[in-house]
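Yeah, one chain of the complex is gone here, protein chain that is, but the others are all in their spots.
Up next is chain A:
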Amino acid sequence: MRREIAVVAFAQTRHSGADEGLAEIEMLAPVITEIKERTGLARFGFTCSGSCDYLAGAPFSFVSALDAIGAWPPISESHVEMDAAWALYEAWVKLLHGDIDTALVYGFGKSSQGNLRSILTQQLDPYHLAPLGIDSVSLAALQARAYMERSGVKEDDLRAVAARSRASGRGNPFALHLPEPGADEEYDVAPLRPYDVAPITDGAAAIVLAAGDRARELCERPAWITGIDHRGEPHAPGVRDLTRSEATRLAGERAGEKAGAAGVEVAELHAQFSHEELILREALGLGDDVRVNPSGGALSANPMMAAGLIRIGEAAARIHDGSASRTLGHASSGPCLQQNLVCVLSEETGASHG
């Protein structure tokens, strides 16, 4: 029987669509302060973060973050060069060992400082793919076209996803408040129009995990992690079926079947393009009765390296506030949904499965 582990607190910045003149650490520090105050914890058994040097344009972008969290006396700490959802996974594994009872997880990113879509080109295979100069939106457009051809989904269906996400986002004080998609917006990269593409966003987020009775002390309604798993796919777009997210299906199965994902009421999906939400819904077998991205999702605020963690945070918050009893958070990394993480949360305790 595995240890019971829960999300007991979640905090995020009021995300910004443009550079507000704050350094990453200035963006992050208030979030860390808030989550420490909310939990009453000044020290954690383990700390893990996610960030990316290429967004900062300098090596070791995570190092100065230690100043924001107050790492003195020295702390037990690690970092992933991935979305902070994977930092949460690392912290969850650490809590399973049974030596510690609490963990702080955070992620931050400032996409406004550079040209994100060309920066993401540097993430592609440097021998065969990056030299073509294809950027992240163009790759996503290829995926969208392939998906639409297979599924029969039309551009209006993509627009409906964007419209619903933006409407929800306008009800979320932390998201960007973006207008109703225009009827005559030109293509960004066909078939994607500007509203189908997640906005450039600066922001940070933090989560506190706790085990067993410690979680019950720290939170009235802990969001218990009943299942969590992540899976990857090959990198090259040509060698996988871009119209399906096999990695999400696998992770969902592993995180969900044992945990009973069938009863999920709310799903927060890290869809950075409208069509990705449809692919992810299919991969996870989510029916029409599941509320998807009530926060507005990444289409309403997409702070890189934090947006996946925010999906888990938002899914947990729906349990914290009593509006749902079983939720799902999803995070993605790499081009065209290459890597995917699924976390199932419940108001009821249950041993954590991975």
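The rule is simple: a contact is a pair of C-beta atoms (placed from the backbone, for glycine too) under 8 Å apart; a residue touches a chain by one contact, two chains touch by 3 or more; residues count from 1.
One rule holds in what follows: contacts and distances are computed from a predicted model.
> What is the protein name, per UniProt, of the chain that does not appear here: "Sugar ABC transporter permease", "Thiolase domain-containing protein", "Trimethylamine N-oxide transport system ATP-binding protein TmoW" or "ECF RNA polymerase sigma factor SigK"?
For the chain not displayed, UniProt's protein name is "Thiolase domain-containing protein".
> In the whole complex, not just what's shown, which of A:28, A:52, A:301 or A:344 touches the removed chain?
A:52
> Check the options A:36, A:94, A:117 or A:193 and report the residue that touches the missing chain.
If we include the chain that is not displayed, A:94 is the one touching it.
> If you put the missing chain back, which residues of chain A would it touch?
Against the missing chain, chain A presents residues 2, 23, 47, 52-54, 56, 58-60, 62-64, 66-67, 71-82, 86, 89-90, 93-94, 96-99, 119-120, 122-127, 129-130, 229-236, 239, 246-247, 250, 333-335, 338-339, 354.
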